[in-house]
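Missing here: one protein chain of the complex. Every other protein chain is in place.
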Amino acid sequence: MSFLRNLINGISLGSVYAIIALGYTMVYGIAKMLNFAHGDVIMVGAYVVFVAMSNTMPAVPAVLLSIVICTGLGILIERIAYRPLRNASSPLAVLITAIGVSYLLQNLALLIFGSNPKSFASVVNVPDLKLAGGKLTITGETIVTIVASLVIVFALTAFINKTKPGQAMVAVSEDQGAAKLMGINVNGTIALTFAIGSGLAAIAGVLLCSAYPQLTPYTGSMPGIKAFVAAVFGGIGSIPGAMIGGILLGVIEIFGKAYISSQMADAIVFAVLIIVLLVKPTGILGRQIQEKV
Amino acid sequence: MKKGLSKTTRSNIGTFLIVIIAYIVCEILLATGTMSSGLEGLLVPCCYYIILSVALNLVVGYLGELSLGHAGFMCVGAFSSAFFTRAVQNIITNQTVRFILAILIGAAVAALFGFLIGIPVLRLKGDYLAIVTLAFGEIIKNLVNVMYIGRDSSGWHISLKDQISLHLAADGEMILSGPQGIGRIPKESSFTAGFILVLITLFIVMRLTNSRDGRAIMSIRDNRIAAESIGINITKYKLMAFTVSAALAGVGGVLYAHNLATLTATSKNFGYNMSIMFLVYVVLGGIGSLRGSVIAPVVLNLLLDFFLRQIQLIGDNPVIGFISDNRMLIYAIVLIAVMLVTWNPTMREKRAALFSKSRRGEAE
Partner (left out) sequence: MAAMLEVKNLGISFGGLRAVNEFSISIDKGELYGLIGPNGAGKTTVFNLLTGVYKPDTGVIMLDGKDITGRKTIEISKAGIARTFQNIRLFGGMSVKDNVKAAMHNHFVYSPMAGLFHTSSYRNAEAAMDGKAMELLKVFELEKDADLMAVSLPYGQQRRLEIARALATEPKLLLLDEPAAGMNPQETEELMDMIRFVRKKFDMTILLIEHDMKLVSGICEELTVLNFGEILAQGKTSEVLKNPDVITAYLGE
């Protein structure tokens, strides 16, 4: 029974990773950059909900507000910090700037909210599911998290395959120059990608803090990095890959904690990254990109 | 201008002079008792921050890759050397000899880790490399925290579980005790030792970058495909830069470890936030500028502290108070601003044009 419980916890945590990883994988696929600050947008999203609900706002509008604010934040970050460096001679430039943005968000949160953890009230209002005569409990948070991640993946896939802006994203990820020549608004498409990714980060933040109700300025950074590992694991640029990678990583982390060593859980997650990159650098569903000479 | 010396050589000599003068000034201040004990305590940290910045600059500025795992290499150097010092404490009693050996061991073990992690990782580029080195640093920190090593009359005992499972005899002693780390480390780091290590670090990086190997490393940074086309072994030189950098980071770790009584690995000292701090030094000092990597840690730790304190003494200034309380926030803003100003392609072109014009004018 403990195996099942761990499995469900793993899938639940993995679903959060998957939602975060979707943001990474979309931005990486389309803007070709690792948005290091993505994890910290999660934290911002959680703080927005925390503040809104502390001021007696109900859960659903609070979450919607958080999504709106994070979406705006994502667009703002891209516009101010990343776009000017998109054609920089060194690929390091935008990466280092992203690290700076991550640092900035953390320290702004530290300034506003202090370093003491805030206890986050769960936004989920779904009853726990008791199975096997009460031996196995699936919390409402777990159910909502898993359902939310599935809905998001399907919605996102449909968006990309069926809508014009979605197809523009595919075009920009394939070849920015050609997309531009085809009359696609490249800047707008990249901004949209950041907007969606950041909106998803808000959802991930809320779900993460509902399951693990400790909110600090650093809440987002470790899950953010792990979600990037998940995105790499699943194959960067691939939406189903992010989902699979996220869930696998969540399960590996929880199992590692339970059966190997609780202190080594992070090390195990990161070892997965190194092994994946050694064995199959393109990840489970990724494809090789050839450099032009 | 001295004849026969290239611009880089002159600049390198200048950097050396800055370090030496700074050392002499500090020593005079120490001898005359002018320096507060708070500042005095920052001297050795400044030295290992400089060593780490210079080491990281070799990777970022010369190899053109980003490592977020230098705190990890520092950790490896710190623990391996402190372990050595504790292990041979009663065998090698000459402090200087023991410390020199500790430095060599810290450097060698960190280099080994740099090499081992470099083999798989250096096939990757940019973002991946950054995240994998970050992962490496976290793994190292985690590993150190679950290792228990002790010895007694029957020999060494190692466990990954806890102290009790070592089954030490009554005469046994713990050397590494998981999260409690390594205790009772003799304080062998000194400002002079740090100063000498800074000079050696600078010497190694300057000589390396001005050699055939250095040109190979920089050619990879500037254009990997062209570097390959002129017969440069990309993997070999990436590994070389990475390994040397890791070894130097290890030396910084040795200095760090022997400046403390008890060495532990926490996310504060060896987490990736520390690696990012080194990156801040490198970027604010100037990517690829060794002099900048020397100056930035000193300014951001020592001088800033000193001046902020002086200003606060004159009168309570809310702006200064805010700056000194939220230093990291200011660093982050400055980091972003520096990157946007110096790496924005349009700004860069303008500056390159200006630079080339003024140089041309000089030549004619």
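When the chains are written out, they are named A and B in that same order, and each has its own residue count from 1.
Assume contacts are C-beta pairs under 8 Å (C-beta built on N, C-alpha and C of every residue); 3 or more make two chains touch, one makes a residue touch a chain.
Since the model is a prediction, treat every value here as computed from it, not as a measurement.
S.K.: Using the definition of touch stated at the top, determine which of B:Gln89, B:Gln180 or B:Ser219 touches the missing chain.
M.R.: The single option touching the absent chain is B:Ser219.
S.K.: Looking beyond the chains shown, say which of B:Gln95, B:Ser165 or B:Ser211 touches the absent one.
M.R.: Of the candidates B:Gln95, B:Ser165 or B:Ser211, B:Ser211 is in touch with the missing chain.
S.K.: Out of B:Ala31, B:Ile91 or B:Ile230, point to the residue that touches the absent chain in the complete complex.
M.R.: Among B:Ala31, B:Ile91 or B:Ile230, only B:Ile230 touches the chain that is not shown.
S.K.: Hey, which chain B residues sit against the chain that's not shown?
M.R.: Where chain B meets the chain not shown: residues 6-7, 204, 207-208, 210-216, 218-219, 221-223, 225-234, 240, 288, 352-353, 355-356, 359, 363.
In this section, only the chains that are shown with their structure count from here on.
S.K.: Which whole number of Å gives the spacing of the CA centres of chain A and chain B?
M.R.: The separation of the two C-alpha centroids amounts to 31 Å.
S.K.: Spell out the part of chain B that touches chain A in their complex, as residue ranges.
M.R.: 60, 64-66, 68, 120-121, 123-128, 130-132, 134-136, 138-139, 142-143, 145-146, 160, 225, 272, 276, 279-280, 283, 287, 326, 328-329, 331-333, 335-336, 339-340, 343-345, 348
S.K.: In the complex of these two chains, what residues of chain A are touching chain B?
M.R.: Against chain B, chain A makes touches at 28, 33-34, 81, 84-85, 87-93, 95-97, 99-101, 103-104, 106-108, 110-111, 225, 228-229, 232, 261, 263-264, 266-267, 270-271, 273-274, 277-278, 281, 291, 293.
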